[in-house]
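Selected chains only, in their assembly positions.
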Amino acid sequence: MLFGVCYYPEHWPEERWGTDARMMKEAGMNVVRIGEFAWSKLEPREGEYDFSWLDRIIDLMTEHGIRVILGTPTATPPKWLMDKHPEIYMRDKFGHVRGFGNRRHYCYNSASYYPYITTIVEKLASRYASHPGVMAWQIDNEFGCNETTRCYCDACKLAFQVWLQGKYGDIDAMNERWGTVFWSQIYNEWLEVVLPANTPFPLHNPGLELDYRRFASDSVVKFQKLQIDLIKQYAPHQAVTHNMMGAFNEVDDFELSKELDIASWDNYPNLMFTRDVNPAIAAMQHDMTRGLKGRNFWVMEHQSGQPGGNIMFPTPRPGELRRWTYQSIAHGADGILYFRWRGCLFGAEQFWHAILQHDGKEGRKYNETKQVGEELKRVASLLEGSANASRAAMVRSFDNEWAFEIQPHIMNYSYMDHFTSYYQYFYDHGIGMDIISPNDDFTNYRLLVLSNFIMATDDMVERLYAFVEGGGSLVLDYRAGAKDWDNRMEPLTLPGKFADLLGITVEEYGVMYKDDTRRIKVEGHDEDYRGGKWFDVIVPRGAESMAVFDEDYYAGSPAVTKHVYGKGTAYYIGTELDSALRDLIFNEISICSKVAAHRGSGIRVPHGVELVSRVKVDKTLWFVINHTVKAADILLDGVYEDGLSGRKLAKGISVLEGNGVWMLLEIEAPSE
Amino acid sequence: MLFGVCYYPEHWPEERWGTDARMMKEAGMNVVRIGEFAWSKLEPREGEYDFSWLDRIIDLMTEHGIRVILGTPTATPPKWLMDKHPEIYMRDKFGHVRGFGNRRHYCYNSASYYPYITTIVEKLASRYASHPGVMAWQIDNEFGCNETTRCYCDACKLAFQVWLQGKYGDIDAMNERWGTVFWSQIYNEWLEVVLPANTPFPLHNPGLELDYRRFASDSVVKFQKLQIDLIKQYAPHQAVTHNMMGAFNEVDDFELSKELDIASWDNYPNLMFTRDVNPAIAAMQHDMTRGLKGRNFWVMEHQSGQPGGNIMFPTPRPGELRRWTYQSIAHGADGILYFRWRGCLFGAEQFWHAILQHDGKEGRKYNETKQVGEELKRVASLLEGSANASRAAMVRSFDNEWAFEIQPHIMNYSYMDHFTSYYQYFYDHGIGMDIISPNDDFTNYRLLVLSNFIMATDDMVERLYAFVEGGGSLVLDYRAGAKDWDNRMEPLTLPGKFADLLGITVEEYGVMYKDDTRRIKVEGHDEDYRGGKWFDVIVPRGAESMAVFDEDYYAGSPAVTKHVYGKGTAYYIGTELDSALRDLIFNEISICSKVAAHRGSGIRVPHGVELVSRVKVDKTLWFVINHTVKAADILLDGVYEDGLSGRKLAKGISVLEGNGVWMLLEIEAPSE
């Protein structure tokens, strides 16, 4: 278990370093990330290098038993470099330069930048490849954050044209698949193709829009690969990672992770300014990150204080750092690095708070971290080698998310909010979920949920048919099958290629106004269920109805259907279910598909308390996490030990304090 | 009666064309519009033409008895043309190019564009002038839509300077009439004059602002005239039209229509995303379009499905297409072309729904259209030669609307909303209204309503005095007479030149805060009437008071006045009346001016049902349109036949179903 902190020695007088290292060690820390924004200090002027300070801090950390993850500093090219090559700056849709003074002020496709990257990364890799204290590398920092994925400069335009040529070969093929005949947009030459920049009205060809997003994502992947290759050349034994951003969607993280040794992400559970944080959001992003490489991951930046640029976000209450840390671990984190050690005295993030306040003294958050450090030492061997084990998966498709970003269908509609609403069900019911790519193998799962799967390749369609035929349960919902992978409408009656699998046709459809809903009836239930946002007018062609619209001109037509296909079952949801109906439908789906694992664990938790497990060959570690500030009654059907405190918990009700966490090991099995 | 659809053969495989033509014919269609965005297909490269496909589809349609309206493709110049002449792109207020990728990416004043237009239009006109299947031409498409009327490029700046020189002759005259002495803005040379582009604060000289709007509108008119002249040279026998946009106000449609043979507009009754569509809005726009040339018109694009760019708007319910169609006809449409035949599989409007869904199969909307087609065959000879016959008119002044756009006076104030609130009264009370230009002849009307007529020429003032003197009833309201035609304030006590006609002075005035209102008393009425948005402090000088403010420091002064002048009467309204008071006042005005025609028709309709008539020499066609989803009781005082169904309706109450329409012919006269 890696346990540590992000540290910026270049921000502090060297005489303080020793104190910091000692305090870290006393808090049980064994790793630091350093260097990822330090280019100015490493190469103050072109070709003038100074690695001596970096040598000294790495040595110092190593002496204290703290290993180092080194960041490459390419997120912040220095001013001397930018002044020599101003063409490196990104440009926005209007052609404005996105200039110097913040960070990430570079274009991924700028040829001028590549030699500088090569040099600085080679210098670092060659110097520290053999340092025993350097365990891993982080490439750049948060690719794409603050809308820096998509650039509209001339270099990007040319690179996009080349990318399209590579993809389509023939420009007529591109015209055909994009449908540029619409509004007279046929391109005769690759060099004629535009970026989706400023036009009289902001509505570009959907095929071009989607390809541009794919291209921009690929540009980042290519940019990262240059650095990975350089590092691996010198340091093949040191791991390479990048700190991704969970639900951030501008870069396809499945692609970005392929060449990485381990996936990482930056976890700020309360970065949003909201009164009530939904802990499912962090849980989901952990699961997303775990799904990237199908194995455990690191949290490279883990919130330790109130974040803040010019505005401050909420201050973590006592117990929150510890609670968030165990949630991370419960979902598969094998490394926790807090962001950051101490509040910086200057710079754009001087309000981004840390373990230590600006005064550098031990305080509440330091003490809480220290407690976690001690607990982790106690449970390290238990955690070692354990992992989550899910039989259900949600499919996250960046391409589909982009298609909805380009065309949300519904005012203020969010693909991710909808995705989250399904995830929420599983979170609330303690059902472990994997979040996987549509290109991943489906065969190990019992249940697959694909939300808003408007585009699908033939291969995906075939594998989904095969999955259900072989006994799997599949959930599809509105808009499934409406488009092909080029973001074109299918000339088929909906749900298009999924019609046979789902046993329905969708004759009509439409949006609902704002918060409008329509009543939905479920046989045997008197509740006033509701569908919102969208309606499909479904005609069953073999499927049976699970819920029926009870209002408007499509009253009587199904809202949810179920179709036995082969050995499995395919479900279709033709509206946005309210949470009560969602729970009712998914309860049935979960039971039928046999994924409702945790509920049979012998541990019963009330609402607000999360139950999640990591499994080792021989045993299960049950994390019970109270996300509320109030004590909660936990009903135990067996006898357990809390690994963190060593305390034994008897059968019956035990009280878990507000913000409290247990890591339970079964001593005596539940009765059932 | 033209009945048909907008069709894009270039979007579909040629082997489908036959099916489409057959299905159209079976639906009773006799016209299609084609070609208006097809430049890329007609001239794929400069000077390389391919009209063969257009020949084939026109021939095919002709064979099916379907006539063709050909669009000129100038709304979407191809990429090869734009790459050769990038100076054709419009520019925004900041100088940003409004680039390629949507449509309407050209400046009306770009000299580079004119030769290309000339060539493509001549090619088309010369080729199809003698084709028996081609009945008419549409110039370009929706001039100005998506804010493409006003451009800020250098060509526009120069053209504006030339336009000003043409208007004022002498620059001192322009300085005087604009009042450029204010803030030291005197221009010494024409070439010094600026466009109302980006400044430190967005507040330009009001005279310059208004002239720029006039210039921009004139630029469109001039642009259109080039094409009309070319077509008329080859095809003087084929009608020329343009699809305008109802209440859209950037181009003066009175001017734009002058050279057209027939006016057209695009009618999307539910393009707005609102829960309750007000059917008066479409009615008003029909009346506006009829007023352009003072005769019947075409609906060139008639909504047939949910519209949608990236967001979808509401799906029409069963019966809505039919209902909308008859409303259009009732207000004077002699041509209905649905937009569009089939949902496009690609492009920026792939979500803009059509008669056929993307799957191309017959469905609910096709069947509804077909029903209308059959009914129209039945009533064609009745409709032939019939027209609306109004004795009341509202005056729509683009110049005044622009003056209020430049200076709305009141936060979020809309000239058109206010205009609509008066129109609503007449709509609700079944009183047929014409909507005319202030330059039109007033003498045929009994009642004229001029809302917010802040600017007037001397000629208009004189004709209004003459109109009232001769026995007409005139309604003016707040801000009347405050400015001259140059958008300058009059140095007169308000209502300026209208003071004698109205018999009042307005000593003071002001806005009301947001939703604030002031109580208004009407003698003999106990209701709590209200005025909002604005107050005038009126002193009668011969006029009598119809309603009096009962609150604030101007309590006791009139809110509405009435002044007998010559044989007629001039009314003045000094605030925004609430709907109850508006109805009370206009009831009296309508009765006194003898325009309340329909109420004496023998047909009584409840709220939500529209009653409107077209008149032939010998008979009246009464359209009864139920705009609600509920059945309505219609009280008939005579015996009628519904021309659409052939059903006879006895005296007394008959039930009109939700979304239902009758076209009633009197068989036995009402008792009165």
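Each chain gets a letter, A and B, in the order it is written, and its residues are counted from 1.
Here is the rule we go by: a contact is a pair of C-beta atoms (placed from the backbone, for glycine too) under 8 Å apart; a residue touches a chain by one contact, two chains touch by 3 or more.
Please read all numbers here as calculations on a predicted model, not as lab measurements.
Student: Since every chain here shares one sequence and 2 of them are in place, how many copies does the full complex have in this file?
Tutor: Total copies of the sequence across the whole complex: 3.
One rule holds for everything that comes next: only the chains that are shown with their structure count from here on.
Student: How many Å are there between the centre of subunit A and the centre of subunit B, using C-alpha atoms for each centre?
Tutor: 50
Student: Considering only the defined contacts, which subunit B positions touch subunit A in the complex?
Tutor: Going through subunit B, the ones touching subunit A are 10-11, 37-41, 44-45, 73, 76-80, 83, 90, 94, 96-105, 146-148, 273-275, 306, 308-315, 317-318, 343-351, 357-361, 363-364.
Student: Okay, in this complex, where on subunit A does subunit B touch?
Tutor: Where subunit A meets subunit B, its residues are 94-95, 178-188, 192, 194, 196-208, 406-411, 488-494, 507-511, 513-514, 516, 552-553.
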